[in-house]
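Quick one: the structure is below, questions incoming.
As you look at this complex, bear in mind that one protein chain is not there, while each of the others sits in place.
Presenting subunit A:
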Amino acid sequence: MRKNPSLRIYALAYLAFLYAPIVLLPLFAFNDSRVIAFPLQGFTTNWFAEMWADKTLFIAFRNSLTIAVSAAVFSTILGIFAARASTRYKFPGKPGILGLIMLPMVLPEMIVSMALLVVLIAIGVPLSLFTIILGHVLICTPFAVAILTSAFQSLDRSLEEAAYDLGETPASTFRLIILPLVMPGIISSLLISFTISLDEFIIAYFLGGNQTVLSVYIFGQFRFPAKVPAVMALGTILVCISIVLLTIAEYFRRRGIAKSGGKDTGGFL
């Protein structure tokens, strides 16, 4: 059977559309011109220096980091509880409860942020980094639950019983057996939640009050054409960080599966 060449062209065009803009980021980040246009001028690292000197950018970056780390830690802790409960215990209404936990994954963020904004204002909570963290925990938790459930599921129940049988308490069994075996899942969950939170825009924009985070700041900079090359430099750095984090996350996820002898299903990379 001959393959249809138009399908191949479609696939290539699709990939180009997906990734070409990302390739443009480093291209213009090192381009010696304030105008974003071909042909490229000379090579420069000025934009990175300009970006580095920007105080507001630094504050936005620090805010984003605080939010992303907090959101990753909280959603992973919540994810551990939910994943453990969903894989080990039976309780009434389990499918419904798990469904509700996973729902924010598919819910438009606009709705989540609007609803949160209305509630927070109504009960008089001032908008701050904390409120952004709340919103981000909400959207990161489903991802944490999904990753951790697969980690907990690949754990043979007999392992727990064996440890218990050999004289350990439920608490020490969790520490000595379960935790080390799901650790790759935990690391993977932390990294992915961190990444999701870091580049989230809508919730950060709605719930941030007068605090600026990276994504909102970058969007703001596009109003000033002169600032765009510096944003490109920042974007280049963010792309690199994202690739590194996702690679580490995937590495730990796969190692976790290999360790417990399970089959590789799904995954991000």
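As a convention for this text, contacts are C-beta pairs under 8 Å (C-beta built on N, C-alpha and C of every residue); 3 or more make two chains touch, one makes a residue touch a chain; residues count from 1.
Following the convention adopted for this analysis, contacts and distances are computed from a predicted model.
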item	value
Omitted chain (choose from "Glycogen debranching enzyme (Alpha-1,6-glucosidase)", "Spermidine/putrescine import ATP-binding protein PotA", "NADH-quinone oxidoreductase subunit M" or "Nitrite reductase") - UniProt protein name	"Spermidine/putrescine import ATP-binding protein PotA"
Among A:Ile9, A:Ala162, A:Ala226 or A:Ile241, residue touching the chain not depicted	A:Ala162
Residue in contact with the excluded chain [from A:Ile139, A:Leu181, A:Val216 or A:Ala249]	A:Leu181
Interface with the unshown chain - residue positions in subunit A	156, 158-159, 161-169, 177, 180-181, 259-261
